[in-house]
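In this view, the complex is presented without one of its protein chains, the others remaining in place.
Right, subunit A next:
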């Protein structure tokens, strides 16, 4: 009897101890998570502050006298909307190109084994290690000789294919599309292209979605390549436009924050909406082995 009570007591204590621990860990993680986004929140807040309030300590998160002056000033000073459009068009077209090339190459590499395919796959894997920064200078001269500097096509040249994307789709085809399915379609008289479009692509929807989002953000945040390829004001991407804008003499903090906020808010929103896809894509990139 007494032992029963004792054990009940200790299990109650244990549960309480456990709950306290969980609460403690939650508290740590919440504070850490807030600290991670605090710089961005403050930046967005600054966009709506008057110069005087920006200097006050501690920095306020909700501006006391919110003003749209900074945003109006930056929109009239710079072609910010054009830069955002350039980045958006670049990111969408790059994501499309990468999805298409990866789907085709990934499927063929997985389902049409031959010595040539093995060699091609080995080459694609080997070049995956080479960082973009290593070969971007020769690529720049290729863009120059094609006459596509300072254009969307010049930007795209660096972001048409992704070794990892080809690899990702190939792995997905190997794991999720059985040979029997393809054979059955062939026996029914389906052509190879019909099979690819009607049978294979629908089965790859999840993987291609993740790859598309990954490729979109890769181009959206690209910096070194757009910086050297797009050197005229109307062809800047938003990253390049902002980076050059912030080195200007006359630029004040309010305008910089306003410009940054205009860029950050839509891309963070987009990320929160597409988080699942993105996490899937990144997570699979860590499992290359």
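Just so we're on the same page, a residue touches a chain if its C-beta (ideal position, glycine included) is under 8 Å from a C-beta of that chain, and two chains touch if they have at least 3 such contacts; residues count from 1.
Methods note: contacts and distances are computed from a predicted model.
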Record-based protein name (UniProt) of the chain missing from this complex, from "Aldehyde oxidase", "Sugar ABC transporter permease", "Cytochrome c-type biogenesis protein CcmF" or "NADH-quinone oxidoreductase subunit C": "Sugar ABC transporter permease"
Residue touching the undisplayed chain, where the options are A:139, A:152 or A:203: A:139
Option touching the unshown chain, where A:71, A:108, A:149 or A:230 are the choices: A:108
Residue ranges of subunit A at the interface with the undisplayed chain: 22, 25-26, 28-30, 32-34, 36-37, 39-40, 42-43, 46, 54-55, 57-59, 101, 104-105, 108-109, 112, 114, 116-117, 120, 123-124, 127, 129-142, 157-158, 160-161, 163, 192, 217, 220-221, 223-224, 227-228, 238-239, 242-243, 246-249, 253, 256-257, 259-261, 263-264, 267-268, 271-272, 275, 278-279, 282-283, 286-289
